[in-house]
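Only one protein chain is missing from this complex, and each of the others stays in its spot.
Per-chain residue numbering starts at 1, and chain names A, B and C are given in the order in which the chains are listed.
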């Protein structure tokens, strides 16, 4: 009986809504804290607020586990929740690991994904879309790599230091890809050799062409899989109908033959 | 009889075309007024022109209401019209509320939407498209929020003040999203720690990936709903045909059996 | 006989290829002339080259008209050709109307469109695509107009002069639309009132949303028209089949009834 009530409570809408509210409220507070003035004005309250949030999250996870038991850990999202709640229980000396403590607090906000199914679906959809572009990412990396190596050969003497080594060259190429002041980079390179515009224009044209095709390929691929799925039902019915027609044709031929035989017999 | 003529007048094409003309003319005048020279040259005329427009709009709305009666207020667009016309009747002391008076005058131009059905359709279509991206907007907000909080932790010491608090950080991130001088922001951050390029590149890659998938998802979703709608008629017909074929098959079997029975009987 | 040969000549491939070659060659020469050095070096040759081209184009058009006669003027492209050829025959005093003379010479290069059918098709396709976006252009203009008027109210005091009057404001908004240094414009406005970021961010979000939906709408619209066209043949066949099945069903019922009647009669 007691367990039943707990289960009811765990699955009640206002429990999940209240948790969402707590997370959103916590997010707002974290946001306000980024303003130095507000952080100082309420300096004494942060500790108690943080403690309250920590306890509520602990309470919430304990209830969920006590109801779902093993099933709780089957969902990757729950595991993510659990780790965040447990890790933030560890007392951290803020003065030493301030960045880690802050990041952990921030990650609590990501619990929002688990408490809202619509967001969970989008994230799952986004993760599911990664394989379809993995090959393009590899190809883009090779293009970046080749242009990066060539760039750090040709423009190493550029005074801006944008081509110092392969890594910095690739970062510069990423900048060129976003069109961010890419002509400054090009004009600098063209002072070494006026023909070096070829390097930049070809890079932009090639990467734009690759992205363009990626886009078309993904849309077409999605459409194909969509149509195949829905077409099957119609296609199956048409196949069945085809077989039925063949059968009817044969049957009819038999009937006709029978009739003809009957008629032939009659006159006798 | 008098009402019939009024209705004819209200529904006549030249009445709505004339209203459109008045609105477009008014828009041109408002545009010219933004030039300080022109505003001063015709200073005395603006008042009479404004009065004329106000009276015409009042006249137009009165005619429409007197014909349509209650139906008039059923359309959101008409309500929007009515409010703008009524509110601009209130005499406002321009010296005090100059901004509000000017905005109200500008909103009159938006009456163009109601007087042209093509524009009304596009606006309705755009409003109808909002739900399909609402989840993505929430997700984008979370991404902005998380990066914003991290950014105002890490780069608070940046001299440009672009990461002063959460709100300014999110505005800066919006700027990075549009690729507007984002490398300036990054190079500044990299002076604090050369590894901070990860923050910017990951933000750009993640948001680009989310937008990319949003785009594909919306196109595919639209296509799916489009196809489902049009497929139903064909699908229904194929279903019916299938049933008919089954029935014909059975009938034919019966006919064959009858014939066979008849033939069996004959030799006797 | 003489006319037949002329017609053969006019339709021969090498005649149209040669014309294309002349146009491309002329385009290259015009390009070289933009370099001041080259223009001076060959100063005396330009006149004769121009005369040669003019005569060849005249010769070409005369042949085409003498063969096609009235049909020649039915194509808009031919008309475009004819006007360019005729107008460049008029002797223009270069020192006075140098710009017009130069533009006319440049327009000769556009005759390339008429001499290559692939290009003609693309241009026709592009022109055919205009109606599908005309409403969006009107909507965009209204958005630009409203933001332009508001902008020249609010930011008229900005020292950069980017909001001097409605026209300059709309040009500035076009710049914001292309994300070109838009934050500079925004930061300047935010010095008047820190809340003015709303103006810029809302403008970018709204126009991006409108473009996004335009894109999706055009793709879906194209797909719909494409599918309707191709579906008709299949759909018609399925409709016909459906009618046939109904007829067969009735026939079969009649046959069965006949058989039953026959069998009933027999035992007597």
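Note that in this section a residue touches a chain if its C-beta (ideal position, glycine included) is under 8 Å from a C-beta of that chain, and two chains touch if they have at least 3 such contacts.
All of these numbers come straight from a predicted model, not from anything done at the bench.
Contacts of the undrawn chain with the visible chains, over the full complex, involve A, C. Although one chain is not drawn, the whole complex shows that of C:41, C:55, C:106 or C:192 it is C:106 that touches it.
Among the residues C:6, C:129 or C:192, only C:129 touches the chain that is left out of the figure. Mapped onto subunit A, the interface with the missing chain covers residues 135-136, 138-139, 142, 145-146, 148-150, 152-153, 156, 164-167, 169, 179-183, 197, 201, 204, 209-210, 212-213, 216-217, 219-220, 223-224, 227, 231, 234-235, 238-239, 241-242, 245-246, 248-249, 252-253, 255-256, 259-260, 262-263, 266. Listed here are the subunit C residues that touch the chain not shown: 27, 30-32, 34-36, 99, 102-103, 106, 109-110, 112-113, 118-119, 121-123, 125-126, 129, 171, 174-175, 178-181, 215, 218-219, 222-223, 226-227, 230, 234, 237-238, 240-241, 244-245, 247-248, 251-252, 254-255, 258-259, 261-262, 265.
By our rule, only the chains that are shown with their structure count from here on.
A rotation of 90° superposes the C-alpha trace of subunit A on that of subunit B, rounded to the nearest 5. In this assembly, the C-alpha centroid of subunit A lies 26 Å from the C-alpha centroid of subunit B. Rounded to whole angstrom units, the spacing between the C-alpha centres of subunit A and subunit C is 37.
Multi-chain contact residues of subunit A (touching two or more other chains): none found.
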